[in-house]
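Only one protein chain is missing from this complex, and each of the others stays in its spot.
Showing subunit A:
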Amino acid sequence: MAGLELLSDQGYRVDGRKAGELRKIQARMGVFAQADGSAYIEQGNTKALAVVYGPHEIRGSRSKTLHDRAVVNCQYSMATFSTGERKRRPHGDRKSTEMTLHLKQTFEAAILTQLYPRSQIDIYVQILQADGGNYCTCVNAATLAIIDAGIPMRDYVCACSAGFIEDTPLADLSYVEEAAGGPQLALALLPKSDQIALLEMNSRLHEDHLERVMDAATKACKDVYAVLDQAVKEHLQEVSAMLGDRGMA
């Protein structure tokens, strides 16, 4: 890691954060009227948009139908202008397909799919600007969109990444920190029950350090939960205030 000091002697990261600090999260629910649920989230400079349609009838081939639960259908795509260098295709490449599968796995673990047999729930996420932690931002956006759609879940799904640089676990990696090539861990957590919906680690990390990195990621996920929960509550307040006079009548 020549040239760039990712963690200063004083314990500050490139963007001025402390090791366990998250980037600023801004979220908004119900951004589109046509979809059943939608949400927009910014984590630092990473911006994601999630849209949920459903539960509805199975579209396309009937063979996908599951008789005991709903099918969760995901699509992860990145805007062609979202990355530093322009992307050729928004989705369909190997990385996006992998992300799609990860999202599907994550949300099958969280949504109460058994309540909707023979139906389908579509989750579409779009990265508008990529600056590290794309997967995690997408999960958080999708969680808000599912809540906006009113689809019952076991718990919020909160995701956050963590890395390990200079013997210190770092939470919520930015693009610069990801690009440095150190170990990277992505964790999607159901915070109330401490259940893990998805766990992925890239690169090499000594077993002895794993627990510390996991702990840092878990802590970060719980911090994300606090922010998302606040966003949902504020949204609810706003919506109920708007519907207030209707509710009275």
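Basically, a residue touches a chain if its C-beta (ideal position, glycine included) is under 8 Å from a C-beta of that chain, and two chains touch if they have at least 3 such contacts; residues count from 1.
Assume contacts and distances are computed from a predicted model.
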- Query: So which of "All trans-polyprenyl-diphosphate synthase PDSS1", "General transcription factor IIH subunit 3", "Exosome component 7" or "Aminomethyltransferase" is the UniProt name of the chain that got left out?
  - Reply: "Exosome component 7"
- Task: Check the options A:Q26, A:Q114 or A:N202 and report the residue that touches the missing chain.
- Result: A:Q26
- Note on the structure: Out of A:T65, A:Q105 or A:Q129, only one touches the absent chain, namely A:Q129
- Query: Hey, which of A:A79, A:M153, A:A180 or A:M201 is the one touching the hidden chain?
  - Reply: A:A79
- Message: On subunit A, where is the contact patch with the chain that was removed from view?
- Response: 17-18, 21-35, 38, 40, 42, 45, 47, 49, 51, 53, 59, 73, 75, 77, 79-86, 90-92, 122, 124, 126, 128-129, 131, 223, 226-227, 230-231, 234-235, 238-239, 242-243, 246
